[in-house]
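Taking it in order: structure first as structure tokens, then the write-up.
Every protein chain except one is present and positioned as in the full complex.
Think of it as A, B, C, D and E in the order they're written, each chain with its own count starting at 1.
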Amino acid sequence: MTNLPFTIRKLMTIVTEAVIEQPLLKDLERLGAHGYTVTSARGKGSRGVRNAGWEADGNIRIEVVCDLDTATSIAAHLKERYYDNYAMVMLLSDVQVMRPDKF
Amino acid sequence: MTNLPFTIRKLMTIVTEAVIEQPLLKDLERLGAHGYTVTSARGKGSRGVRNAGWEADGNIRIEVVCDLDTATSIAAHLKERYYDNYAMVMLLSDVQVMRPDKF
Amino acid sequence: MTNLPFTIRKLMTIVTEAVIEQPLLKDLERLGAHGYTVTSARGKGSRGVRNAGWEADGNIRIEVVCDLDTATSIAAHLKERYYDNYAMVMLLSDVQVMRPDKF
Amino acid sequence: MDPIILFFLLGLIAGLLRADLRLPGSIYEFVSMLLLISIGLKGGVELASQPFLNLLPDMLAVVLMGIALPLVAFPVLLKLGGFRRADAASIAAHYGSVSVGTFAVGVAWMVTRDIFYESHLPLLLVMLEIPAILVGIILARGMSKGTAWGDVSREILLGKSIVLLVGGLLIGWLADPAGMASIEPFFFDLFKGILAVFLLEMGLIAAVQVGALRKYGLFLVAFGILMPLFSALIGAGLGWLLDFSVGGTALLATLAASASYIAVPAAMRISVPEANPTLSLTASLGITFPFNVLIGIPLYYELAQRMPIAGP
Amino acid sequence: MDPIILFFLLGLIAGLLRADLRLPGSIYEFVSMLLLISIGLKGGVELASQPFLNLLPDMLAVVLMGIALPLVAFPVLLKLGGFRRADAASIAAHYGSVSVGTFAVGVAWMVTRDIFYESHLPLLLVMLEIPAILVGIILARGMSKGTAWGDVSREILLGKSIVLLVGGLLIGWLADPAGMASIEPFFFDLFKGILAVFLLEMGLIAAVQVGALRKYGLFLVAFGILMPLFSALIGAGLGWLLDFSVGGTALLATLAASASYIAVPAAMRISVPEANPTLSLTASLGITFPFNVLIGIPLYYELAQRMPIAGP
Partner (left out) sequence: MDPIILFFLLGLIAGLLRADLRLPGSIYEFVSMLLLISIGLKGGVELASQPFLNLLPDMLAVVLMGIALPLVAFPVLLKLGGFRRADAASIAAHYGSVSVGTFAVGVAWMVTRDIFYESHLPLLLVMLEIPAILVGIILARGMSKGTAWGDVSREILLGKSIVLLVGGLLIGWLADPAGMASIEPFFFDLFKGILAVFLLEMGLIAAVQVGALRKYGLFLVAFGILMPLFSALIGAGLGWLLDFSVGGTALLATLAASASYIAVPAAMRISVPEANPTLSLTASLGITFPFNVLIGIPLYYELAQRMPIAGP
């Protein structure tokens, strides 16, 4: 990018059960995320079809932009706290942002 | 990432017409996808505005995390089967995952 | 990717207030975007919780696939026109596409 | 003027002015589900009081009409209109099938004027929905090619509109009257209000389609008005042959004149994907639906009144 | 047959045939909110006319039943069913608590037949919702382990169903009659129609659960039918002890027999995450709900009539 100063941050995408939205978002903030974006989703994975047909059956897709350290501790926490008992997928990638101090 | 073992996989993002959700998801599974995440979307592209105003007019956004081979065969299939006749966009990128065997 | 010709393009993801959807989409087209995908979202950032509880309180998540030049001018424009007064986050990354002329 | 027509006009004008107005998608979906169920229920209640076998001739006749209409429309679209084969077949299928929204407006028109109509018209609506789809697919593909007819039939028979219409019919038919009375406030008393909301959104949708008209030019406009007029003649003729009342004849003409915008587009998108959906929807939603709702229905009633000998 | 039962069957059959039918998520949510409020309101209006203190014994008795039922179900599931501790505890909690949808169908059944029932049953419904959840958590975790009881109680007491039921009760209780009359057309007159829409979707959901049954086999099916029968006996016995009318006894049996699918699944998912939610929902939604709605309620009424001495 020529004249716009972009910095690299981590984008963590979590797809999981809608029922744990509240505790999960609290965890994210406690672990250092400065923000998050949530969309409603449906899907299929090892725990079967989650069709958003009714309350207990929907997914959410959470995105968190953060630095490597925060990403690492979020990943470690999710793994330990949620992986065994909840439908959950976590993806990590690099993104460029313009205001690195924001994340 | 220091102590968390991350592996690289492909993230395929497909944006297309909501009306073909069912056959498309069946195709994805047949081609080796172990899971997928779907969100409702709207948008605009070469086939015009798709505003989600009513049934026939909505988009879906599908994400599939998979290995390179699966991604290649999905891409080939979508190209052959859907590109000519449906509003469709397909994006491919790398993501890090913690449980590579899942995908 | 063995036999499928993929080309690299920029994927720009914008999360912002739903209330500016219309002017923002117009801006994107004027600046050269050939298309976009929009999903409804909620979230939290420096401007507080945006819970999608009612009209003025929702977010949208816009994705634009485009070339580097277009991405640069979109970034510059958003920064100048919206950053000061609106809840907004902009992320940039690389994606592979099959029909580069489309974007 | 009937307020439901005014709701349609409000939507149309607001849409043309690009007002910031839209029914939430889930509400539109629910409202159209309620119309389907209510029409089915109403028909079922009436059907309960007559022997089913008597209706078979009418059902058969109507299926034949559903096959014939797209066969007439297809060559016109192909030759006169210069459309590609797939497009001509798809549009023909839309016009051979029916629009539940148009039928609902027609029923409301009759009810407001206390005009009698045969109670099994919702059943005929169901019978008319499907044949044209099959004809359209055959016209596009030919019989020979390996169309997965099993899948196609499944898709159509288990589509939302058939399931809710037939389900409503059956429930209305089987339910005991006391039970029906208790769900009447929701499904019957609110019917016209819900239809008003539906028409508001249909006006907004039609306005978007009108915008696309410029691209497709005059032939589509002409077809979107002349085809329903022709179909109405056939429908009214059939009503006369079947010895229907004036109201029933007018409603059968309305069914014939109406063009699908729910079941057929979905089926065509899957079975004839190379057909351009914008063409058929522009015609059906942008021209024919407004025409039928605003002008057609009174016209078809007029027509029904002039048929040589009509029932009660 | 009652049309609301037919709506449930329509949903069930459409679901089993994999028809393309679904209530939009937001509509389902709203419809179930309306049922909760309406039931609360109805109960509140009635409660306003009697001294609250008289109800305390009934409330206490019912809480004891809500504690006892999961304690009976748990060992059966653990020993006979061979389920893991967490799963047995979670399923037991579902069956100790109640289903508002089932209760609503029961109330509709009584109203259609003009059968009297005690007006404070909605209050008892509220009382029955919670104890089983706490028992379930204790069964899964033991008392010792540091469960965050504060959080758990908060979560349950401030969950949607309790807030709307209790809120409705209070509003019905406090509102002046003239004001209530003006909201009746929405909350009361539409009740059975809205219940019909709810049951259509419940049928679709149950059909999906039925699909999961194959995986879990016969024991779950048997439990899903026998447990409500046993609970209904207990409920009817309690109704008799409390000197309830036949209608009230039948509804108390219905409450006992019903299994939760809103409040308990959410609470268990958070508090006993290692329990497999599919197990309990398959039983509760795939077997017990259909069983109660289609067969159970008339049966429980039959049962209530045969209790030795019943009230008016």
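Here is the rule we use: contacts are C-beta pairs under 8 Å (C-beta built on N, C-alpha and C of every residue); 3 or more make two chains touch, one makes a residue touch a chain.
The model shown is predicted, which means the values in this text are computed figures rather than measured ones.
Considering the whole complex, the residue from D:Ala108, D:Leu121, D:Leu165 or D:Leu281 that touches the absent chain is D:Ala108. Here one chain is not drawn; of E:Leu174, E:Leu226, E:Leu241 or E:Ile295, the residue touching it is E:Leu174. Of the candidate positions E:Ile183, E:Leu226, E:Leu241 or E:Ile295, contact with the hidden chain is made by E:Ile183.
Although one chain is not displayed, its contacts with subunit D can still be listed: residues 1-4, 6-7, 10, 14, 17-21, 23-27, 108, 111-112, 185, 189-190, 192-194, 196-197. Listed for subunit C, the residues touching the missing chain in the whole complex are 17, 19-20, 23, 48, 51-56, 58, 84-86. In the full complex, subunit E makes contact with the omitted chain through residues 24-27, 29-30, 33, 41, 155, 158-160, 163-164, 167, 170-172, 174-176, 178-180, 182-187, 190.
Note that only the chains that are shown with their structure count from here on.
Following the contact convention of this document, A is the list of chains adjacent to both subunit C and subunit E. Least step count on the touch graph, subunit B to subunit E: 2.
Because subunit D and subunit E share one sequence, their contact can be compared position by position; here under half of the interface residue numbers appear on both sides. The angle of the rotation superposing subunit A on subunit B, based on CA atoms and rounded to the nearest 5, is 120 degrees.
Here the largest set of C-beta contact pairs joins the chains D-E. Centroids of subunit B and subunit D (each the mean of its C-alpha atoms) stand 35 Å apart. A separation of 19 Å divides the Cα centre of subunit B from that of subunit C. The set of subunit D residues that touch two or more partner chains comprises 25, 29.
Residue positions 39, 93 of subunit C are each in touch with at least two other chains.
Here the chains touching each other pair up as A-B, A-C, A-E, B-C, B-D, D-E.
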